[in-house]
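I have placed the structure first, in the form of structure tokens, so that the comments after it can refer back to it.
Note that one protein chain is taken out, while the other chains of the complex remain in position.
The block that comes next holds chain A.
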Amino acid sequence: MAALYEATTLCVLNVGPGGSDSGISGIEPSADDDQVVVTDSARSVTVYKVSDKKALGSWTVKQGQTVTCPAIYNPQTSEYVVVTDSKVSADVWRVLSVPDSEPLVLFQRGAVRRLDTLLADPQQPVENVLPEEAVIRWSAVLNVEQQPCLMFLSEQKGETLLLMQRRHPDSAARYRLEGGEAPLSCSALPCDGGVRLFCLYSSGSVYESVVPIRGAGGVVEEVQPLPRTLLLNLPVGEGKLESASAVSLDDAHVALVGVPHPSAGPGKDFLCIWNTNFQTLQAAKEMAGRIYGQLWCSCGKLYVPHGKSLSVIPFKCQKSSLAAAMGKLRQAGSNGTIASAEEVQKKVSAFLSNLKNLHVIQVAAGGLASVLVSRCQEQPGFYPHSALVQLVHSQCLSYSVCPHLLTLALEKKDYALCQFCLQVFPDIPEAVACSCLKAFLSESDGTLDTVSLERDSVAFVEGLIANSTQEGGETQSSMPLDMKCPVGLHKAVLLNEILQVAYSDCFLLLHLKTLSAPQVILFLQYLQFLYGKYSQDLHTQVSALRSPAMTQILDWICLLVDAHFTVLVMAPEARELLSHLHKVVRLQVKVFSELGKIEGCLQALQKAKQSGDVCQYSIEVIELF
């Protein structure tokens, strides 16, 4: 598992005009693990002590000059190196610090010099390795087999090249990235016999390429193709990613910023750590304010500029395996072959039939469902309907064990699963029940009627509707009680399930207010229909295992009217409805006042009987048998 810890703010950003630029051009490690050099994209360089959130020192260049590449720390000389106005003898792209060695200077046209040799002769001529139209997108120096290895990406004419250079033995190689398009963000890690390159593309995909390092030296002029494998395919919503950044943390984890969280709504930005082996989201932290698509990693901490501040987030990645609860599915995942929906279904059946202990099954089934749901969220094509239904049917799940299941079912418009969840889960929050209600009300009857729902509840509604059509003709005079069912058969079934969900009225009231007026009126009409049926005692003729109780119907009517009273009063189409309901209430009040009178009479009777009883002495006759 990976974890993100509490974020701290290192400094306030000097956000550029328009707010599209974070104002930071780079963050580099400094003299020790607790220090970083932050380079302002304008004119200043600041060294911070991270644990104290304190600036140790700051330098500013002269008015009119600009810092054009991030400052680095040169541990050899204990100096900070920065380039102003791009210039030495040619335009400089970056100064790159090399572990245990002299920093390297990478020119914009691809030439490389050691810093000390460049400083010894600043006016030395610099060759052009890249054509003029080529642009460097990314560069890095890694220690591979105890030798520094410089690599950078250049984009030219619709293709992206990776150039690698090593000093000992002197070698250079060029690779063409598959796909052509330049990645949004890159990150590299050394591995056995080469370098792993992670690229994030604007489609939301993360690819990995392994760049081999050959032992022999020599310059390979021809461009070699560099194959890639897909690691992650992240949902990006509509459109493409614009500003996002990925940093590989270790061989299994990658930190991403600017990619939407799979289960959070739009408009929220997260820093996420994904496991690339299992394609699972390991940790996420919401970043308040605008994200600039920038992310640095240094000494176990992530640096993210967002909003008006630069946050430092320590993280930890452990060697991960999917939760033990996944059972057999784990092997499927870690083997790299992802089980299809049918296989999952089979394994779930086997899993459920194997477990006998109820307590164990509850924990395990919850874990399994969560894994399946999160996989569904990651992989748009994957949706094991029958496996999920089976899990819900096992009665081992509850809403809190797997909170995203019901939402997922709603998203996928899997109304059959929704119905089972509503029936089985004892702890559905009012907000979710309400969103189900909204979805059911706004879905067209035609779509719903194609869904196969639980038979018993369908039969119940069928019975109700059949009764209403039979007797509709003869008893029209008895006003609101007889009406046609205002919704389709399956919609009625689903609404009945909503009626039977446990709720607390003050919470529900809040969420009911979000219903639109047509939805409210339709629902009220349906409730009125149900009430009419119930008060005719027709429902007792229709037997069903589960059916809404009269009190549940009345409570819902009250809540709906409470939540939308003003709207209903104003809406002309609700007038008839309201007047019918009013008649119903008046009828009830009448009945109750009659009952009150009866109660009074009975009490008087009882009192009369008692008063004869309280005397201190009496002589009675009893008979025993």
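Criterion: a contact is a pair of C-beta atoms (placed from the backbone, for glycine too) under 8 Å apart; a residue touches a chain by one contact, two chains touch by 3 or more; residues count from 1.
In this text, contacts and distances are computed from a predicted model.
Engineer: Suppose you had to identify the omitted chain by its UniProt name; would it be "Elongator complex protein 4", "Centromere protein M", "Nicolin 1, tubulin polyglutamylase complex subunit" or "Cirhin"?
Structural biologist: "Cirhin"
Engineer: For the chain left off this view, which of A:A120, A:C506, A:I598 or A:I619 is in contact with it?
Structural biologist: Checking the options A:A120, A:C506, A:I598 or A:I619, the one contacting the hidden chain is A:I619.
Engineer: Since one chain isn't shown, list which residues of chain A touch it in the complete complex.
Structural biologist: Output for chain A: 615-625.
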